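The structure's right below; bear with me while I get my questions together.
The complex appears here minus one protein chain, its other protein chains still in place.
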Amino acid sequence: MQASDIAASGPAALTKPRLEAASPRYGEKLVIGLLAASAAISVITTTAIVVSLLVPSVEFFGDVPIKDFLFGTDWGPTFTPPTFGVLPIVVGTLSITFWSLLFAVPIGIASALYLSEYASPRSRRFFKPILEVLAGVPTVAFGFFALVFITPQLQKIWPGFLGDGPGIFSALAGGLAIGLLIVPIIATVSEDAMSAVPNGLREGAYALGATKSKVASRVVLPAALSGVVASIVLASSRAIGETMVVLLAAGNTPNLTLNPVEPIQAMTAFIATTATGDIATGTITYKTVFAVALLLFLMTLLMNVLSIRLVRRFREVYE
Amino acid sequence: MSELTEERFSEKTDAEEAPPAPGERAIAVQPGRFHAAGDISSLEKVFELEDISVSYGDAPAVKDVTLDIYKQEVTALIGPSGCGKSTLIRCLNRMNDLVPTAKVTGRLLYHGEDLYGPKVDPVQVRKLIGMVFQKPNPFPKSIYDNIAFGPRILGMKGDMDEIVEKALRGAALWDEVKDRLDSNAFGLSGGQQQRLCIARCIAVEPDVILMDEPCSALDPISTGKIEDLMMELKREFSIVIVTHNMQQAARVSDRTAFLMVELDSTEQNRWGRIVEYDATEKIFTNPSDPRTEDYVSGKVG
Partner (left out) sequence: MSDEFNPRTARAEIAIAGARGATAGILSDQPRRDVIRNSVFASLLFLAITIALVGLALLIGDNLIKGWPRLNMDLLTNGTSSLPDNAGLHSAIIGTLWIMAFVILFIIPIGVGTAIFLEEYTSKQSRWARAVEVNIQNLAAVPSIIYGLLGLAFVARGPLSLGFTVITASITLTLLVLPIVILVAREAIRSVPPSIKEGSMALGATRLQTTRKQVLPAAIPGIATGVILAISRAIGETAPLIPLGAATFVTYDPSGPASGFTALPLVIFNWVKQPQAEFQVLAAAGIIVLLAVLIAMNSFAIWLRNRYEQRW
């Protein structure tokens, strides 16, 4: 019914307008249902991950006491007799993460400060894509680079007074490669935080006669601190979860040591080496893999929650 | 255009014959340019509002509005900013539904039907009651597709080219764009874009056109063109216009409602209330309420 029907009828014949829905629009309701189902998929995925990790782990801890797992120092689940002390591979992961942060944190924060406070627009247009490309390099390339470039170079320049240099595999080689890999994370997130610092704060310091270096280090960096810390947490989480680089460069020998030149095995490397697809469901090896994966998942989840809180905090301060 | 000027001259003559009211105050509007609002008893009501109150969550926006809007008139809502004029007009086509915290109480009848009844579909309502917004909002499409969007969605029958041309003529835009219907609507000037939005609105042949400060983002010349357009449009449509420009209300409307802001004791909440609603001529020359008089004579607001 067109409105012209109402207009034409005049005051005498008041035709009632039809205000109910012209059709039940089932098609639309179906589509909206499908949209909701798509959104549910992410919830389902998380549930699936948790379930797939929990079920074998629970069975695992039925056979292996948690204390032996978490605090044992002997990791040999595929040996006979198998030992399940996870500390060596946890320490391996943490050692690599430490060396990677040692490299990436100063480089990343300094790069962020440079881009945020010093870089000319032309400079930015050059360096930002560099960081983006670096972020897009596949991890197998980083692993290969560590194996065939970093390790030989390290061996070449290793100063004698530090003792033996690294062998084919070492925590340091893996750590440096991962460090390069995570520099973009620290640099871009920190730079976002620094850009969010209001210009008024900088101008106030400049007005007092401060130099640029003072403004950058005493005003901008502290102001962006929670964002910077968030970036470091995010980068650590990424380093902890990295597989290919550690697999190719750090070795596959569980080794409870913090010595960077020794080969170690990270948790991810253990999972990748052991879960090669022909392991049978239900075997102790299978369950071990998932127990380690659960530990890995919890570690990264914790760090992720932490970094979200930090990001929220630095946003709240300025908005 | 000349047709319209003739109409105005005849009205002007009528008003000059009426005796001036005693103690007439100086109003910043040219006397005699009012439109003869019809005698209420013979007019058909389009909207009947009874104690309409709107709040967003806990904050009231407008309270206890009771008035009737009549067919084929231009009804203006005026008042200072914050008095809820936009909130009120958006009740009439259920656009407030799009705000999750909005709550509307009271009775709102449209041609005798409850607009907020349980079975009422807001989508149907908006097909009959169209809206033009403060800032022109053409779609990022060609001029033709902008106009054709509504009729296509509604499945209107007929030749689309004809529908588009009729709408553009009705909005006094046809001559300016007829050679570039395929060009992007964003290339038009502000005033043209707003007339495009009006054309888009009338293409679906609504019953009522709501205008929420349609000229406030435009220059005076475009404003004048749109005001002239309104005089044409009211032959076919009933128009409700919100404006903060009193002179505009005086120029174009038949009936005017004046809303005022009220504050509660803590001065935290503010909302709007109808102070006076009458024929435009009366509101601007001889208002009953002193607050109305203060506002229209420019003493406040």
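Per-chain numbering from 1; labels A and B assigned in written order.
Heads up, the rule we're going with is that a contact is a pair of C-beta atoms (placed from the backbone, for glycine too) under 8 Å apart; a residue touches a chain by one contact, two chains touch by 3 or more.
The structure displayed is predicted, hence computed values, not measured ones.
Among the residues A:101, A:115, A:154 or A:230, only A:115 touches the chain that is left out of the figure. For the options B:197, B:229, B:250 or B:296, the residue in contact with the chain missing from this view is B:197. Within the whole complex, the absent chain has one touching residue among B:126, B:169, B:244 or B:291, and that is B:126. Those residues of chain A that touch the chain absent from the view are 25, 28, 31-32, 34-43, 45-46, 48-49, 52-53, 56, 106-107, 110-111, 113-115, 118, 127, 130-134, 136-145, 147-149, 180, 183-184, 187, 198, 200-201, 204-205, 208-219, 222-223, 234, 237, 240-244, 248, 268, 271-272, 275-278, 281, 289-290, 293, 296-297, 300-301, 303-305, 308, 317-318. Contacts to the hidden chain, counted on chain B, fall at residues 93, 95, 98, 100, 123-124, 126-127, 130-131, 133, 135, 137-140, 149-150, 153-154, 197, 200-201, 204.
Convention: only the chains that are shown with their structure count from here on.
Measuring from the averaged C-alpha position of chain A to that of chain B gives a distance of 55 Å.
Note for the complex: chain A touches chain B at residues 2-4, 6-7, 10-11, 14-22.
Interface of chain B with chain A (complex): residues 42-44, 71-72, 110-113, 115, 117, 119-121, 123-125, 128, 205-208, 236-237.
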